[in-house]
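Every protein chain except one is present and positioned as in the full complex.
Each chain carries a letter (A, B, C and D) given by its place in the written order, and its residues are counted from 1.
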Amino acid sequence: MNCLLSAEKISVRYGSLAALTDVDLCVHDGQRHALIGPNGAGKTTLLSVLGATTRPQRGTVRFVGRDVSRLGPAARARRGINRTHQRPAVFATLTAIENIEVAALPRTIRRRRWSPGGTRGAARRTAAELLDQLGLSDLATVPAGHLAHGQRRQLEIAMALAGRPRLLLLDEPAAGLSATEVGRLAELLAALPRQVAVLLVEHHLDLVYALCDTVTVLRDGRTVAAGTPDEIRTSPLVRRAYADGVS
Amino acid sequence: MRDEVLRRVRAAVATLVLAGLLVAPWVVDDYTAAILARTLALGLVGVSVALLTGVAGMPTLGQTAPYAAGAYASAVLGSQVSDVGVVQVAVAALAGATLAAVTLPLVVPARGVIVLMITLAIGELVVTVLGRWRSVTGGTDGLAGIAGVRPFWGLPVLATDQARYLYTLVVVATLVGAVLLLLRTRAGVLLRAGRDDEMRLRASGHRVPLYLSGAHVAAGAIAGAAGSLLVVAQQYISPADFGFDTSALLLLGVVIGGTASVGGALVGAALVIAVRDWLFGVLPGHAPLVLGALFVATVYLLPTGVTRARRPRPVPAPRPPDVAPTRDRDATPELRV
Amino acid sequence: ADEPGTTGGGSIKIGLLASLSGTYQSVGKEIRDGFELYLDTHDGKLGGRQVDLVVADEGNGAATAVPAATKLLKQDRVAALTGIVGGGSVAGVYPLLQETKVPLVGSNGRPEIKDVSRVWHTSYLSDEPGAAIAQHVRDNVKGSVYAIGPDYQGGWDELRGFTEAFAKAGGTLANPDGKTTFTPFPATTNFTPYFARIKASGAQAVYTFYAGSAAVDFVKQYAQSEIKDIPLYAAGFLTEGGVLNAQGEAARDIFSVLNYSPDLDNAENRGFVAAWKAKHDGSPTTYALASYDAAAVLDRAIGAAGDDPTPEAINAQIGKLGQIASPRGAWQFSTVTHSPVQKWYLRQVRQDGRALSNTVVGDLATIGR
Amino acid sequence: MIAVAAGPNRIDPYVIPALDGVAYGLLVFVAAAGLVFCFGVANILNLAHGMLYAIGGYTAAAVLDGSWASLALALGVGVLAAAAAGVLLAGLLTPVATGNHLTQALLTFGVALAGGSLLVAGFGPDDPQVLVPAALDGSVQVAGHRYAAYRLVFIVVATALAAGLYLTVRRTRAGMLVRAAVDDPEMVACLGVSPTRIRVGVLAAGGALAGAAGVLGAPIIGPGADTADTVLLLSLVVVVLGGLGSMVGTLLAALAIGEIQTLGVALLPSAAPFLLFAAMAAVLAVRARGLALRWAAT
Partner (left out) sequence: MLYVERLCAGYAGGIVLHEVDLRVHPGSIQAVVGRNGAGKSTLVHTIAGLVRASSGRIEIGGVHVAGRQPHRVAQSGVGLVPQGRRVFSRLTVAEHLVLAASPWRAATPGGEGWTVPRILELLPRLAARLRHRGCELSGGEQQMLAIARALLGQPRVLLLDEPCEGLSPDLAARVRDLIGHLAASGLTVLLVEQQLRHAIEIADRVAVLEYGRVVYDRPTAEARSDPGSLEAIVSIAAPPPSPANRSTPRLWADTP
């Protein structure tokens, strides 16, 4: 069991509602792991538990072998867990490039601890590169609060990448993106180096099957299935999970 | 473009104001010079308020606390150490920073209106202490007979209103310049990012409480330095100088100047205080009425006051389709509960 | 004509600084009206010169008083300054007086000041009312007395005056620790918890000083409290002027000490009260009186200063005035404190026609050094 | 002294302050109710609240003549006048950036300054006399102590107000609209309800509450030059301490303020000037820290 990230017996309750019950998850180094399930299954909740914005009632989270359960979001991000949010979160009054720059700073500061002037330059270079890769260069100087919904989503993905994560948590990154942008996103994710692991929450199943090597299916806060895309695609269990979520 | 024009206008106004301030001592009477010196000191406190309220997103009603700490430290301690202004400013800044550091555990975890009320409480507590610690502070009647200062070793003691004003101007300009420079570094971007979305900033691995603590202590130091200037400008201090009225007017002045703009805060706070002081002299008994009416009017004249997004500019000639639209950055920072 | 204070044609500029807004604005308005009354009854002249009265607003204290005074002294360049309600404001204005060498003929509060060479007050020192009544309280109260007052310089001085003289006269305070109880000022609007302590202390009388709204609250709540039957002695401000109206029945029977009462029987006072009533509702207060007297002082000093009434000359002449005839009875400046040596009266709130008013019931000590 | 204070006497001196703390706290709640609604519930920072209260207070002083009828009349007139002032305030607020507290603060503070000095100019600088019906004016015996009867009125008024406010805010469509408009006024508009109308309604209601409180509170926190500031400060403290909009929290906060200012003062007279603000800062900081911990602030 050499998981990069392992979550054991995670349980989250909101009053009488069990959002997650004894969920186990293991993401290996460089894995492309998808988390799918009907609405309200607990996918976002699980991501926030991993990102430390929700405290589980029970369960431990290990990252690179260490117990990080007691670390806050900032500390986990510095260890290499970066995320995007289901509802894009950006710094509204900062320009797009400043947004990414800010996100890049913790890692750049780390590497060049003693040249404070240099870090911002390095961060800015990173930011410009990422904007270019996402095709957002035109928007570099636009305040993020003035961006269209899909553009914000892309910007947040760039911010998460700028943190140079070892584990990237993406919450519905393709939602609201146009077909062209989804293609671009797929390319970007596919081109990520192998040492970066991705945990992807998506309803866009084509993207999931195209990108991921492992899929975990959640329903009503429990894992109902896990396997390769092919296994999941054909599993009647999974189909039922989705159908029940609807009716 | 409109924002271009605005920026030009702002630059022109800033230059004019600066030039005016520089030549002021030679063209205005003693009264104006004295009031200007006092006003500049308060404007500097306004800068520290803006640093917290606008830039860091921690609206404060308590900057009078480090301001008072600085003033009393420089009047009581500084004058014993040395009559050199620079030393006194340093002592005052240290006192302000220390007070700010002591109150960190109260202020830093709080946000929005809660900060406002906690800082209000701190300010009131400090004023109460000042009023009751008679042996040191002279009680509610204040401290008079404070010795004059010389700006620097070897320079003469400041004896005229003009000299005191110029001294204040130089110190304020230096400190404001320092703040402006600081905000151009990544510290400024990080503070603004934290104001926009603190959780996002944490999610990127930033230690937000650390940044806020830094901003709070720095603002305390600035307010403290301003306290020392007040002592020079006024040669008298009392708890009344640091009461709730002062913090409220400073905050409103900063709002008028545009919360996130340091220069604007300086001008706004200075303007509000100057107008009030002037009104008390020329319209005895009606100052609050006029001041209140002016506040109401300002809201309507403020560039950021009226929702501009509702009024798009007239249609320009069709743009080539491959040019992305340009936008200006007129988002008004606000207080979030 | 650029000489400070004079504006050509034999006129003279006088600056009046008083709280026209804020907590003590009713006091400030009395002060302004008292001074103006003197001018109106003297053809608008002081010392034979037409007066150009420049009024400025002191506001709530030193923070607003200082810039307003700066304007009077450095821009209008008045020959003398008068008024000023708060002792703290006087302290704030004091450095400016030293710098501009303009005399202050204050008509209300006075802080502790080391060098009074340019500061005169026609009112009183804050510790004098208490000192004046202490012996009377000692003689008439069988038992200990509870001392309570507002927690600021004015309150400290007023109460200290009483407690020191009272102790000297052999009286004992009912306060548990033997020290005066001070209530936060102006924040206290509810005095009930203090009344409970007074009751528990077994005091036979209460001595206090409050003014303005705090006086109204204190008296109204006192009358409804469980200590309403304990006699209340106070510095006269507790029931002076407008506050008595607001207190209504609750103020009945309160004893107070003051240097003035509108029912004093002398020629000056009859003229003063008549002139006042012709212009205003109600009777004049000690605040108005002190300001009226400040005008009288300036009148004589400017007159004596001759052709060139510079601030310095006026200041020098004030020191030589001697007895000043006044509605409160004749008084003179103490050479030590530059405040009046004057007689104090014991007053009680009694029915006077349809309204309640402060009626003189006896003479107390003459105080001043 | 200590020997005397032993036995039942030790608590006896504190009975009246403790009772008074309740009554005073409830008075503070009544005085703050308008702000609880405007700021706590509807998120409109109304710094003119104290002035609205003062309108009620001056109305009471002008209308009351000691009869019950005049009390009813004063209530009616005071409520109407303060509500009208609230509507005026809403009108002034309409064209400016809404939802931005600092702009709201600037505007309403301006109105408070100007309005306050107009009130004083109109009614004179002295505190006016307030004549309540004789039946309420006296004092009653409580546990062997004499206590001002009028203060007990607030136990009834505050309970009714708290319950009424809670039900209005939680259970009525109007209350839901007000809360919805805090979250997203544009979406409220898309439901066909004008956010401007909501704001006018909120400020009118806030004004009416403040006006009623001003009339009823006049015999205790009477109209005068400082009334507006006193009431505003106390109300702000109560609203923020109560957790912005929670009715139970606000009631508890008001009671706490009441006890601090009475029982606290009676127990620790030398600390009296520090009590209110020290307690407030401590409570708020602890609560903020709690929130910060919930965010996992490590």
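Basically, a residue touches a chain if its C-beta (ideal position, glycine included) is under 8 Å from a C-beta of that chain, and two chains touch if they have at least 3 such contacts.
No experiment lies behind these values; they were computed from the predicted model shown.
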Sole residue of A:Glu101, A:Glu156 or A:Glu181 that reaches the chain not shown, by the stated touch rule: A:Glu181
Hidden partner chain, residues of subunit A it touches: 14, 17, 37-41, 43-45, 86-87, 126, 129-130, 132-133, 135, 139, 146-151, 153-154, 161-162, 164, 172, 175-181, 184, 187-188, 191-193, 195-196, 203, 205, 242-243, 245-247
Subunit D residues touching the omitted chain (full complex): 173, 176-177, 179-180, 182-184, 186-195
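As a convention for this text, only the chains that are shown with their structure count from here on.
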Cα-centroid distance, subunit B relative to subunit D, in whole angstrom: 31
Residue list for subunit B, restricted to those that touch at least two other chains: 128, 132, 199, 202, 288
Multi-chain contact residues (two or more partners), subunit C: 21, 25, 29, 151, 184
For the subunit D and subunit C complex, residues of the former touching the latter: 1, 12-14, 16-17, 20, 24, 117, 120, 124-131, 137-139, 145-150, 219-222, 224-227, 230, 261-263, 265-266, 269, 272-273, 276
Contacting residues of subunit C [partner subunit B, same complex]: 18, 20-21, 25, 29, 55-64, 66-68, 70-75, 87-88, 91-92, 94-95, 111-112, 114, 151-153, 156, 184
Subunit B residues touching subunit A - in the complex, by the definition given at the top: 185-186, 189-190, 192-193, 195-197, 199-208, 260, 324, 326-327, 329, 331, 333
